[in-house]
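Structure, as structure tokens:
With one protein chain withheld, the remaining protein chains of the complex are depicted in position.
This part shows subunit A:
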Amino acid sequence: MSVLSSSVAAVTMEITAPKIEYGTLMPFILVFLVACLGVLVEALAPRTLRFGLQMLLTFGGIVVALLITVLNWLTGARGEVAVGAVTADVPTYFFWVVLLVFSGLSFLIFADRKLENGALAFTPQGAATPGSAAEQEAITARVEHTEVFPLAMFALSGMMLFPASNDLLTMFVALEILSLPLYLLCGLGRRRRLLSQESSLKYFLLGALSSAFFLYGVALVYGYAGSFQLSDIAVALNTSDQKDGLLLAGMALIGVGLLFKFGAVPFHSWTPDVYAGAPTGVTAFMAACTKIAAVGALLRVFYVAFGGMRWDWQPLLLIVTVATMFVGAVLGITQTDVKRMLAYSSIAHAGFILTAVTAASQLGTGKPAGSLSSISAVGFYLVAYGAATLGAFGIVTMVRDRGGEATLLSSWAGLGRRSPLTATVFSLFLLSFAGIPLTSGFIGKWSVFAAAWAARDYWLVVVAVVLSLVAAFFYLRVIIVMFFSEPELEATGAQPGTVVRPGWTTLTAVGVGVVATVALGVFPGPVLALAQQAGEFLR
């Protein structure tokens, strides 16, 4: 390891033309390029062609990027690339594949034009004041913001770079690339625009603050280690003659920035508001993909750079883990809005994922040979959770009343009788969230708890198991409401939601969610094996 890092240091000293491994980086570059082309399409192509062109670019780009990633994984292109700015190792490829697949699925939800009578679920004109004549005009003229596709692709490129970064500065840049388009996307809801804009502003203000924390942390760690490179920081932990104070403060601040994006308690308070206010497709994208990118970066920074300091960060992260599970599970019970409920659910799942992150089973002596490492467990969990989350939000877009999506839980009452198939599918996702066997969520829970147990965090497993039950309770409540309750509309003023048949794109996303949830519950072997390959970072 030290040989590698010193050779990298030597390369940077000589100031030669930087060598960029375009082949290895191609998936990321391609996604970024497609986003740039998308902007050009918006500027140059006639309005009628834009949607088709954007679809072609977006999905074509994602498919090609996916193929190249798989090819790179198989041909074994490994190592630090782009002068040590990015690490291409198996976890990177794993995260890239998962990110590309899930963002593709969420863009399918974006692309549905049937639910809103031939228009996208985004506001026709973001600049028009909600309720103004200009807005009305744009609606009647059937104007569409097809810019959402390039914006989302920019966000995706940031997400791909985030867990692959090998130095803290690249990581910060990636953080900004992924965040800024998301802030914008959150504010583009077609219905309930004020809520949507409020969520955008909240996300932006808090997100900007957390980015500042992250950057401050990076600066302090640089002060300690004299390098942004993760491997150099790892070396400096043993050799630096600086005071530990810089390092500890820097580590904590970096942790704050990452945990904010991940939605962990106590940095979670934006999640319910933003998830509820943002257009549902964007919420799905954030819930599935941002979490993957954030936890990938969290794992890399804390395992590769700060692995040697784990005795210092593990206790704190343990508290965060328990608090995250607790807050997500307990506050989830009291929610009356489906999207907010799913937001708290995502917080609870962040907590379950953190049980494996905290355990760091491969860093200590905890991991028995042949079993799953923390990274593998997290990887599998993300796949299971992401598939169910995308499917669940896909269903949320379909249950509607006159005002758009009917997200109040009370308007879902009796859905099981009005639309048994939809309600059954949604129940399947909820059962997966709850961790019932024969769904992917169960194997996911099993993996992360096994990683924690292997690291001898027995009591953490027990706490997690008890809080799983609390979380299961609120999923159960939704099932009761859907199947066993009569709509009580007078009391709440809600209208009964009915299922509107969406376009093929949303159906595909939901369908893939169903298949993945069942298949990964019954035959998780292949994906577990892939996750097992991605069990260790390259240092």
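Assume a contact is a pair of C-beta atoms (placed from the backbone, for glycine too) under 8 Å apart; a residue touches a chain by one contact, two chains touch by 3 or more; residues count from 1.
Definition applied: contacts and distances are computed from a predicted model.
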Which of "assimilatory sulfite reductase (ferredoxin)", "NADH-quinone oxidoreductase subunit M", "Integral membrane protein" or "Rieske domain-containing protein" matches, in UniProt, the chain that is not displayed: "NADH-quinone oxidoreductase subunit M"
Identified contact with the non-displayed chain, of A:59, A:216 or A:473: A:473
Selected residue (touches chain absent from view) among A:94, A:162 or A:449: A:449
Residue touching the undisplayed chain, where the options are A:438, A:499 or A:518: A:438
Residues of subunit A (touch criterion as defined above) contacting the omitted chain: 368-372, 417, 431, 434-438, 442-443, 445-446, 449-450, 453-454, 458, 461-462, 465-466, 468-469, 472-473, 476, 480, 483-486, 523-525, 528-529, 532
